[in-house]
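Note that this complex is displayed minus one protein chain, with the remaining chains in position.
Up next, chain A:
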Amino acid sequence: MKYFEKDLTSLHDDLVAKRISVTDLVKATFDNIAATDPELNAFLTLNQDAALKKAAEMDEKGVDADNVLAGIPLAIKDNIVTNGLTTTAASKMLENFVPVYDATVVKQLNKQGVINVGKTNMDEFAMGGSTENSAFKTTKNAWDYTRVPGGSSGGSAAAVASGEVIAALGSDTGGSIRQPSSFNGIVGMKPTYGRISRWGLIAFASSLDEIGPMTRTVKDNAILLSAVAGHDDHDMTTSTKEVPDFAAELNDQTSVKGMKIGLPKEYLGEGVDQEVKDAILAAADKYRELGATVDEVSLPHNKYGVAAYYIIASSEASSNLQRFDGIRYGHRSKDVKNLEDVYVNSRTEGFGDEVKRRIMLGTFSLSAGFYDAYFKKAAQVRTLIINDFQAVLKDHDFIMGPVAPTPAFKIGDEISDPMTMYMNDVLTIPVNLAGLPGMSIPAGFAKGMPVGMQLIGRPFDESTLYKAGYVFEQATDFHKQTPKQGGNN
């Protein structure tokens, strides 16, 4: 069984009507993974025994008819801690790390009866855009096994797109949910900063990191966001704003009539693939056809987003990753003569090149004599980027554009050139800097590979993005196309 013909609601109906048991569903999921993953490499750790045990318990007591997530198998990115289940952030530093608590999002999913089937591959500490920075394996794009799945949530994206699982959690600091969703033709939401607790998310850049759902349909995504969002005493950046039942607003009556959409000219500029542009322009026409207006707007500081981001994110990372010192947990070098060796050799052996690059960039940007020229300058440019978005969103309901300038590139093509890799995030990074919600939904194909459209909204207005995404999805059939087994599209 693949999940291609199913969504959360239809699976829930099957479970409640006992057309399938939770145990059979979980078994079928592990069968999918056993058949697909030896080549796809989406998973780092499987949770088979615990998942089957929980499934049997749920079958015993019956599936809660009022809870659409009860008994649903789901995958979790490996930088989100899971009690008793190895969590590595795809780093040698944490190769044998077994958390003693569940992240708040995991706790919420468990409460709803979701079954965690395993932990997905990613770029080490979520630093990268291709999942090639994993210390353990290279995940492939579900549509073409010679191409990258994107990153850093590449494992989650490939697992959903290939039909191994129906949904997964990812995290997004500069595009890490949206870009792999775009590359694999699925729906990925990076919610507003503060919408979801990050307690238990292994910190990369704390002013930017956000957790979010990755699914095949907009409605499934909305269901999951409602399930994991909300205030948490353990994360003081979480908002106390009420969490809407996002999916309840998605039905036959949902419409974009009268909505005003901004299409930034910078999002269709230099470096954006012609077929990607064509897909987005066609989507704009579709929205006009559906009764919205689309006009050209400008985000003049967008092009400075990548530079500001790599200063800010690297600075925060250099601070967050200081905790990996080889003492209390994580890798400890055996080659040590003194305490300094424990720190230096453990970190040198435990971290990969991209992580070292970012730690050094951050250390440099924060160091005496450079702070004002780099870190402070970047934080000021961040303010200007926020102002640009505010100006547009004052009189537009949301912004549309591509997620990434190109479709998925070939494995090995960009990994040795960090600058080229960094520029892939030019259209997603500004959204993190501004803390806005951003979503990727399938909007076409370029060179046979999926192209994602990005919808960007006002703070805490994921609702409008879901409505606009849902209406577009219902009016098109891009999301119905699925990769062939083995990625031979």
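Simple rule for what comes next: a residue touches a chain if its C-beta (ideal position, glycine included) is under 8 Å from a C-beta of that chain, and two chains touch if they have at least 3 such contacts; residues count from 1.
The rule we apply is simple: contacts and distances are computed from a predicted model.
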{"item": "Hidden chain of the complex, named as in its UniProt record, picked from \"Glycolate oxidase\", \"Aspartyl/glutamyl-tRNA(Asn/Gln) amidotransferase subunit C\", \"ABC-type xenobiotic transporter\" or \"Carbon-phosphorus lyase\"", "value": "\"Aspartyl/glutamyl-tRNA(Asn/Gln) amidotransferase subunit C\""}
{"item": "Omitted-chain contact residue, chosen from A:A17, A:A34 or A:M360", "value": "A:M360"}
{"item": "Sole residue of A:Y374, A:F445 or A:F472 that reaches the chain not shown, by the stated touch rule", "value": "A:Y374"}
{"item": "Which residue of A:T45, A:N116, A:S153 or A:S318 touches the chain not shown here", "value": "A:S318"}
{"item": "Chain A residues that touch the omitted chain in the full complex", "value": "96-98, 100-101, 193-194, 207, 233, 236-241, 301, 304, 306-308, 310-311, 318, 325-332, 336-339, 341-345, 347-348, 351, 356-357, 359-361, 363-365, 367, 374, 376-384, 386, 418-419, 422, 433-435, 459"}
